[in-house]
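Sharing a structure here in structure tokens format.
Omission of a single protein chain aside, the complex is shown with its protein chains in their original locations.
Right, chain A next:
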């Protein structure tokens, strides 16, 4: 995972509410066995609409997406995060995110910033003409017009994002604690601690 601290640049003023992961990346793109190349399928149906922001040269290569409530709802496909990364997006700003998507985004070094709808409305306006800056260290979103909003982020997630930490490796370092839980569970919940291998 790439460390992330500062994201600055133009933003796609997308603004839509309840953007599901089928919209971010449709199912027929999920047949891949790698993480790369999904940017070509990102927002495929939206891109068929005339004047969509993703094909507007004004925003080409923008690292930020601004969206409405409940971004990333629906399917758990991490391909949605991979597709965003592959199209160069490293930050999404919205009033709220689905739980699964925000986890997937975090694990791929994409910053999800939740701001109130009023801030989103203002950012949608700024994004049409000017860049936006997000600073993870100070937890702020700013524009060159003196707009400034603070955002909340889980301290652990912040630490991992700033340092590009591999969560699997970190948890494996706790192997002893996991082993201790397993021996305890073998006695207390034996029916969960094993399965009968009768199939397959």
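Basically, a residue touches a chain if its C-beta (ideal position, glycine included) is under 8 Å from a C-beta of that chain, and two chains touch if they have at least 3 such contacts; residues count from 1.
We take it that contacts and distances are computed from a predicted model.
Choosing from "ABC transporter ATP-binding protein", "3-isopropylmalate dehydratase large subunit", "NADH-quinone oxidoreductase subunit H" or "Glutamyl-tRNA(Gln) amidotransferase subunit A", the protein name stored in UniProt for the chain missing from the display reads "3-isopropylmalate dehydratase large subunit".
Within chain A, the residues in touch with the undisplayed chain are 16-18, 20, 22-23, 26-28, 30-35, 44-45, 68-70, 73-79, 81, 96, 98-100, 103-104, 107-108, 154-156, 167-169, 171-172, 174-175, 177-178, 181-182, 185, 189-200.
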